[in-house]
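Left out: one protein chain. Kept in place: all the others.
After this line comes chain A, so read on.
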Amino acid sequence: MASLSSPLRICRGILREIRAIKGPEYKQCLAYNYVLDQFRKNQITGERYCRAQEEALHASHSYLCLLTSTRQHMALYDIYHGKGQRDTEEMAGIVGLRLPTQPGGKGWEK
């Protein structure tokens, strides 16, 4: 199957996700230091094909996928998930429709 993307890209991706979660003080959080630590540790290896390195790369790719997809899922959930009774106009807007307008007022309204 297709090969994984480079460790640098995955590392940057994870750190970007952490920054998106935490905000300004993202450098102090646990996950940031741990991830950087792990990437540095697994970098240096004497062999050309290192199984442990591949496994660590796969794990980091999975973690990046976890962070990104949780964020995207929650974003969609906030938009679309049932919030109880919504306004008709808002509801129509969610599926991309607009309510019809009748400038003269409906027939039975005075």
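Note that contacts are C-beta pairs under 8 Å (C-beta built on N, C-alpha and C of every residue); 3 or more make two chains touch, one makes a residue touch a chain; residues count from 1.
The criterion applied here is as follows: contacts and distances are computed from a predicted model.
Q: One chain is missing here; what is its name in UniProt, given the choices "Dolichyl-phosphate-mannose--protein mannosyltransferase", "WD repeat-containing protein WRAP73 isoform X3", "ATP synthase mitochondrial F1 complex assembly factor 2" or "Cis-aconitate decarboxylase"?
A: The correct option from "Dolichyl-phosphate-mannose--protein mannosyltransferase", "WD repeat-containing protein WRAP73 isoform X3", "ATP synthase mitochondrial F1 complex assembly factor 2" or "Cis-aconitate decarboxylase" is "ATP synthase mitochondrial F1 complex assembly factor 2", the UniProt name of the unshown chain.
Q: Can you say which of A:Ser6, A:Gln43 or A:Gln72 touches the chain missing from this structure?
A: For the chain that is not drawn, the touching residue is A:Gln72.
Q: On chain A, what residues meet the omitted chain?
A: So the residues of chain A touching the missing chain come out as 1-2, 4, 18, 21-22, 29-31, 34, 38, 41, 46, 52, 54-55, 58-59, 61-63, 65-66, 69-70, 72-74, 76-77, 79-80, 94-95.
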